[in-house]
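The other protein chains are all here in position, but one chain of the complex has been omitted.
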Amino acid sequence: MRALDDVSLGLAAGERLALVGENGAGKSTLMNVLYGLYRPDAGTLSVDGAPVVFRSPRDAIARGIGMVHQHFMLVPTLTVAENVVLGAEPTARGLLLDVQAAEAAVEALCARFGFQLDPRARLGELGVGARQKVEIVKALHRGARALVLDEPTAVLTPDEADELFAVARRLADAGTAVVLVSHKLKEVLAFCERVAVMRRGRKVAELKAAGTTPEVLAAHVMGEPPPPPPPFQPATPGAPLLQLSGVCADGPQGRPALKGVSLRLCAGEVVGIAGVDGNGQRELAEVVTGLRPLTAGTLEVRGKPLTAGTPAAFRTAGVGHVPEDRHRHAMVGSFSVEENLSLGRHRVPPFARGPWIDSAGRHAAAVLEMERWDVRPRDASLPMQVLSGGNQQKVVMARELSLDPAVLVAVQPTRGLDIGAVAAVRAQLRAHAARGHAVLLVSLDLEEVLALSDRAYVLYGGRTVAELPRAQFDERRMGRLMLGTEVDRG
Amino acid sequence: MLELLEALLASTLDYAPALVFAALGATLSERAGVVSLHVEGLMRTGAFVAAVAALSLPTPLAVCVGMAAAAAVAGVHALLSLRLRADQVISGMALNLVALSLFSFLLEARFSPTGTPPIAQLSRHGLPALEGVPLLRALNGHTALTWLALALPFALSFLLYRTAWGLRVRAVGEAPAAVATLGVSVAGLRAACVVGGGLLAGLGGAVLSTSTLDRFEQHMPAGLGFMALAAMVFGRWSPLGAFGAAVFFAAGNALRVGLASSAPGVLAVVPQGVLMALPYALTLGVLAVQGGRGQAPAALGQPYDPEHR
Partner (left out) sequence: MADGRLARALPSLLAVTAALGACFVALAAALGDAGLAAEAFGQMALGGFGDVPRWLSTGDAAAVLRPLGESAGKASVLLLAGLSVAVAFQVGLFNIGAQGQLLWGGLAAAVVGAAVQLPPALHLPVCLLAAAAAGAAWALLPTALKLRRGVHEVISTIMLNWVAVALVENWLVVGPLQGPAGAGTAEVHPSAVMPRLLGESSRLNLGLPLSLAAAAAVAAWLLRTTHGLETRAVGRGQEAARAAGLPVEGRTWTAMAVAGALAGLAGAVLVLGSELRYPGRLAAPYGFDGIAMALIGGNHPLGVAASSLLFGALRAGGTRMQLLGVHRGFPELIQGLALLFVAARLGWAWLLLRRKETPRA
């Protein structure tokens, strides 16, 4: 498949253009072509009306193109000024790095565009919002006349996002063309003048932002209206299986990520956790599977407290886990499919006989499960890593559900899967709850939470800020709760 | 007492240069993010080739030939680990084993099992003005390489921390993707540092066979390359730190050798072997206290793949 197919796009000085589309629609590929990281098979690139060929980012930079990558391209051990000038260093007497000139350049750019940055600060000590400003200053220092912002608000708080757009607007007013790559349609319409829509490697629409509604834009992004979801069978909740109250936990850098999460899952229910990325979802999923210790609060599985548990203890207590990053957390890529299917239950029949692996029993069980889940190709001895993402996820789901866990924690279970696999995975989650178990669905995709859940909590700033039964599901209101712009009074 | 100190200092200055050069070479390569276990093999290459070249060339020129040979071996490491994406640790150990067996083979095939014939050592110099100064006169009577070993750490430190190129090297060892998006070649920068490190480590080896001794001996460098790695770790991957650690280790060695000849009673209390284990044990202690990888460059040992950032 072509990542990009016959795409034409123009950009004028001082213009604010948006590039929208789903994951995999070709937005990033297009921008990487523009930045000289990929070379197009056909077609031309012109700057100021003259055709150019970018062999590396160096060529793109020389032509005034700057890019702020979604994952920051910064060196934590260097100072702000050093990061800014890296690769385009001011020198004194030939070789010498001119630190004063670098710091002065950063200060001048900050003064001009109203940033607050200390050029001498070590980058590793800065927060996410400040790091993004360093990225922008870095591009401006290279004389960027066109600035690409790739999913810039994915990691920002709403306030930081507002500040970013204010800065970007000032840049555009000063004549810099700004390209915003995003799938958040509301911010796109709020900030940009013109919107280009990508779908499956093609540019399918180009609209003026003024007068376009998010709904119209969404229709262009999706192509056809999404297929009607299967009829929803509401649950009759039974006994509570998982209960959290006042749970706190630290994030990866030791900073508090959960600051008071209280929730309850009952038998028969799918409970969704809605929230913008970076509000504690990852830590919550790790806490309820034993991968991350609590710093405060209580956690009970089927009425038994499990505060200082290991992953093994949580599994024994009946918690299954379909993690977000299956490559890292759910599968061993170089192991065969049957070995992966056995992990976690490899010590019991039919996978083992005493201390020995039961190869024949394991193989038979694996073949059976691969048939039930329609895993392809149906060869249990293949290394897991050669399977497609959808089939890998089916293997992981098959293993986790085979243990019949009372509580299944599923994090972004359909991310990156094709439409058929998405439907299969969703149906299995509902079916698992219908068998009298509970499913905790953690997803950044609000639509998925709304489609699957009997009940939902909104996670904001590491706290459960609202609890909503299905009858009160309201996309707009939940969106505001997720952004912290509305406080639940219910 | 003063004479003892002077003897100790002189002996340290004899022993330190090989360690200093090798530690600097390892530091340069590792700061760019490439693991340098092959330093031992590089030193062996430098020592052997310089000694053999000195049989037919003026010794200073032979030293350069030895450095070039070591740089070529380092080039193989760069090719394997940067271009073919071999595991850097494996590639380094493989080169050590090749250097060990290749030069044993060549030595015995061409010369004798124990060593090459003697060569003309590098000439030793001294400043007449220092002769009358107590303590400092120990600086006299060494080869130019000793003086170079005292100056080079500062030069490398200047290069790494004060020049634009050094900034890039430090950045590429920490966050290669960041460097690549600025249009700077990650592989080019790293290859330059690996080969540069090869030159330095080769010089360290050449010191052994042209200054410390007057021939290549079968066991050279007898683990000095690994001690240079210890000095690099001990010195927290900075040129001056590695220099300090190397001189500290060299002084410890000089003290140990000195004690053995002048005060054997001390060694009855603290055995030689325990003293010899100290540099390594100290390095382990430092690592254990610092925890983690200490101050190691963040991207050390990780191959950079431009398509999977």
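The first chain written gets the first letter, and so on, giving A and B; residue counts start at 1 in each chain.
Everything below uses one rule, namely that a residue touches a chain if its C-beta (ideal position, glycine included) is under 8 Å from a C-beta of that chain, and two chains touch if they have at least 3 such contacts.
These numbers were taken from a predicted model, which means no experiment stands behind them.
Just so you know, the chain we are not showing touches A, B across the whole complex. From the set B:L24, B:A230, B:A246 or B:A299, the residue in touch with the chain omitted from the display is B:A230, counting the whole complex. Among the residues A:V7, A:L95, A:I357 or A:A423, only A:I357 touches the chain that is left out of the figure. Checked against the full complex, the candidates B:L55, B:L102, B:L130 or B:L159 give a single residue touching the omitted chain, namely B:L102. Residue B:L37 is the one among B:A23, B:L37 or B:L189 that touches the chain not shown.
Seen from chain B, the chain kept out of the figure touches residues 35, 37, 76, 80, 83-87, 89-91, 93-98, 100-102, 104-105, 108-109, 223, 226-227, 229-230, 233, 271-277, 280-281, 283-284, 287-288, 291-293, 296, 307. Chain A residues in contact with the hidden partner, per the touch definition given at the top, are 3, 289, 291, 310-312, 314-316, 321, 323, 328-335, 339, 342-344, 346-347, 351-352, 355-357, 381.
Criterion: only the chains that are shown with their structure count from here on.
Rounded to whole angstrom units, the spacing between the C-alpha centres of chain A and chain B is 46. Within the complex formed with chain A, the residues of chain B that make contact are 162-168, 170-171, 174-175, 177-185, 298, 306, 309. Interface of chain A with chain B (complex): residues 35-37, 56-61, 67, 69, 71-78, 82-83, 85-89, 91, 95-97.
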